[in-house]
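Here's the structure we're looking at; comments come further down.
The other protein chains are all here in position, but one chain of the complex has been omitted.
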Amino acid sequence: MGLDLLTYILFATVMAGTPLIIAGLGELVTEKAGVLNLGCEGMMSVGAVAAFAVAYSTHNYFLAVIAGLGSGMVMSLLFAVAALTLMASQVACGLALSIFGVGLAAFIGKPLESMSLVAGKPVPIPLLSRIPILGPAFFQQQALVYFSWALLAAVAWFLYRSKPGLVLRAVGEAPVSAHAIGYRVVRIRYLAVMFGGAMAGVAGAFMVLFYTPLWVEGMIAGRGWISIALVVFSTWRPVRVLVGAYLFGGCMIAQMFVQASGVQLNIPAQFLSALPYLATILVLVLISHNRSSIRLNSPASLGQPFLPDV
Amino acid sequence: MWLKFEQRTEPSPLMSYLSPAFAVGLMLLSGMALFFVLGRSPIAGFRIFFLNPVKDLYGVSELLLKATPLMLCAVGLSVGFRANVWNIGAEGQFLMGALAAGGVALHFPNSTSPFLLPGMVLAGALGGMAWAAIPAWLRTRFNANEILTSLMLVYVAQLAVSWLVHGPWKDPEGFNFPQTQMFQAKALLPVLVEGSRVNAALFIAIAALAIGWVFMNRSFLGYQMKVAGQAENAGRYAGFSSKRTIWMGMLVGGALAGIAGMSEVAGPVGQITEHISPGYGFAAMIVAFVGRLTPIGIFFSSLLLALLYVGGEQVQQYLGLPSAISNVFQGMLLFFLLASDVFINFRLRRMARRQ
Partner (left out) sequence: MTEPTVQTPRLTIKGMRKVYPSVIANDGVDLTVMPGEIHAVVGENGAGKSTLMKAIYGVIRPDAGEIRWEGEHVNITSPGHARELGIGMVFQHFSLFETLTVVQNVALALPGKFDLGALAKRITEVSERYGLPIDPRRLVHALSVGERQRVEIIRCLLQSPRLLILDEPTSVLTPQAVRKLFETLRQLAAEGCSILYISHKLDEIQELCHTATILRAGRVTGTCTPSEETPKTLARMMIGEDLPVIHHGEPAEGGEVRLRIEALAQPTDDPFGVSLKNINLEVRSGEIVGIAGVSGNGQQELLKAISGEEITHDRRSVQVCGVPAGRLNPARRRSLGMCFVPEERLGRGAVPRLSLTENILLTAYRKGMLVSGMIRFGAARRFAEECIKRFDVKCGGPASEAKSLSGGNLQKFIVGREIMQEPKLLVLAQPTWGVDVGAASFIRRSLLDLRNSGTAVLVISEELDELFEICDRLVVIAKGTLSPTKVTSQTGVEEIGIWMSGMWPDSAVAGDKNHVA
């Protein structure tokens, strides 16, 4: 009984952490280029609604994920035009995107709220899924879970082993210098923002297709914001995004732990639901306190507008 | 031929005023396009959304009623935003203020004291301030980003409300609905005009606007916060305490949001439920931006956003569209404002294409 519970907990943690990994890595790439996009929540919401709508009408989950990806990217373009081309404050534009995206998703999704979807089928990996405890937990997961791991490897390789990744990091560090050398800072930032939007959209799609196969207004419930906090927590290093995502994921299913374990606690459900948010605050405090580490790892130009002098 | 943005030598004051007007215009046009895409007549949509709400005096009073909490929150937020203190958690501070004030009302269900209502206002302010003090402390002591911390606390506040109305504060005679008892008459804000729901909170809001103006434009502390917001290093050079700026920015925002929360539960709602705020804390941010962070601008933009709320309800009733359409309009408005603001500091120039 205990071992089954452990498997179950690991499985649920991975599921809960996956959208955070995907959205978090997208935001990490955006921030590495020096752009702070606070609109994650809005992009995830719209991605989720789009994916749900496509899945409901075509029953093709792959297409649905693509729809999520595309709509997240389109939403991020709104931010990019306002913040990069029209040079408005990045913080304000990100907030605008969050508010608009959540509202738009609620509006579009109203007729979808009573619909239900069949949850996507997991894809077991042969051999690996036979390992006791760890097998069913990690290797009998949804395809997007494996995607999240592949994404981590790809982003890490891109940033630290490829020339375009080096260029992106240089742009985030000193856009004026990059411009003086001849790199198109605004174009590179557009691409980074669009990647972030695409990933946020995929994360939203994961939520509605595989995590809880339905759509309700507000179901993203702050995961977009937690993904942003995750990037800070990871001090802008990809591998730490994974660690943090699973930690938060664990907090999110704390309620499930308690129920599944059968332990009788007199804690109201809302207290357990508050856990991920409180954990986010705690983690931010712990990480931010080390100013030296932040200074060394955060992209130096993060959040500042770039005004090219042509 | 291609277009390029060229920086102006001085920001254009004309564009500072025109930009919100452009944004509103663009929002109206997009709104009409939206109605068209949804299969409704754009003209009818425009009429029902924007004109219906103000076609009679009662409609205007409803507008003022909805504008009041927006005004209160936005003034508080603008003090912080001008100083680069990003209080995103006004929604949570609103709820905590409502809980604090409501708690006082529920605790003295039979009191006839004239101090009950002022006490509730004070409790509302303190509740909001206490909730805002948390991100302030975390920022000054631990350098934790106040955007994320104040926002996380919004979710926590919502859960706190949910717990209380489902549990300890649930009305025993409420047929098991998640709500508290109705507040007694002495714990409700007096109505200003017979037949409407506009209450004394409007006075508090206008007073807040006036005091806010004096503070931001004439006081030295307001000046210090302005410097901190525009040039952090200059503030340090001058010896202005950045900690004081952060505390002031957060606490003022929290206090006013808390009073706004009190005004909702001690006003039109009359009790605490899970739906006391249709997102006032977030809409107030838009009010603050569209109002250019000035009290006069906030007065007008709060009326505008109140119109968006009421219009959304109208459209739901008469055109069968979800009331979440208000949020769509709000978001569009903010985006259009940010976009048209570019012309304050830049102008478009045509550049000849290079051979």
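Letters A and B mark the chains in the order given here, with residues in each chain numbered from 1 onward.
Here is the rule we go by: a contact is a pair of C-beta atoms (placed from the backbone, for glycine too) under 8 Å apart; a residue touches a chain by one contact, two chains touch by 3 or more.
Since the model is a prediction, treat every value here as computed from it, not as a measurement.
Touching the missing chain, out of A:H59, A:R187 or A:R291, is residue A:R291. For the chain missing from the display, the contacting residue among B:L192, B:L221 or B:L319 is B:L221, taking the whole complex into account.
Of the candidate positions A:V123, A:A174 or A:L302, contact with the unshown chain belongs to A:A174.
The chain not displayed touches chain B at residues 6-11, 218-221, 223, 226-227, 230-231, 233-234, 236-241, 354-355. Where chain A meets the chain that is not shown, the touching residues are 162-163, 166-167, 169-170, 173-174, 176-183, 291-292, 295-296, 300, 309-310.
Criterion: only the chains that are shown with their structure count from here on.
If you average the CA atoms of chain A and of chain B, the two centres end up 28 Å from each other.
Within the complex formed with chain A, the chain B residues making contact are 4-5, 7, 86, 88, 138, 142-145, 147-149, 151-153, 155-156, 159-160, 162-163, 166-167, 282, 285-286, 289, 321-322, 324-328, 330-332, 334-335, 338-339, 341-342, 345-346. Residues 38, 42, 78, 81-82, 86-89, 91-93, 95-97, 99-104, 106-107, 110, 217, 221-222, 225, 228-229, 232, 268, 270-271, 273-274, 277-278, 280-281, 284-285, 288-289, 291, 294, 307, 310 of chain A are the ones that touch chain B when the two sit in their complex.
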